[in-house]
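Structure provided below as C-alpha cells; questions to follow.
A single protein chain has been omitted from the complex, and every remaining protein chain is retained in its original position.
Take a look at chain A:
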Amino acid sequence: MDPNNFNFEKVMIVDDAEIDRFLAKKVLTKHAFAKEVLPQESAMNALSYLSENQENKEALPDLIFLDINMPKMNGFDFLEEYKKLPESVKKKCIIVMLSSSLLPEDRELAMNNPYVCQFLNKPLTADKLKDVANP
C-alpha cells in the first residue's frame, strides 16, 4: 500500500467513545484512507471546529464519520446544525454515518438527509472503507 496515496486529505471522526476514535484513527491511517484524522469527542466540538474554520478551506475535512448515539447532541442533531453552516463548508465535506445502531429507522432517517452519503455499521473495517472510497 502506498503510504503517500491517500483517499482523503483530512477525515474527521465524531464519536463520544474513545475506543472508537482510537480504532478509527488506526484503521484510517493503516489503510491510507486519510492523511490526517481529526477526532472530535462530541458533536458540539465538531460543529465549533467547522464553524471556526469555515473560511479556512485547508483546515476543513474532506470526509466526516459521524456517530449517531452521543450524549447531549446526537448525530441527527448535528446534522440539523450542520445544515446552517455556509455552503463552502458543506460543499467540501462528505458525511458518512458510522453507528452501531441496527435500527432500520436510523438508517432510513440518515439516508434521507441530503448531506449524508452513506450509512455504515460499526465496526469500521478495511472492506467498508473500500466501499466509501469507491462507492
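The rule we apply is simple: a residue touches a chain if its C-beta (ideal position, glycine included) is under 8 Å from a C-beta of that chain, and two chains touch if they have at least 3 such contacts; residues count from 1.
Assume contacts and distances are computed from a predicted model.
K.L.:
Looking at UniProt, which of "Pectinesterase", "histidine kinase", "TlpA family protein disulfide reductase" or "Branched-chain amino acid ABC transporter permease" names the chain that isn't shown?
P.N.:
Answer from the record: the omitted chain is "histidine kinase".
K.L.:
Considering the whole complex, not just the chains shown, which residues of chain A touch the missing one?
P.N.:
Touch with the absent chain occurs at residues 17, 19-20, 23, 26-27, 30, 69, 100-104, 121-128.
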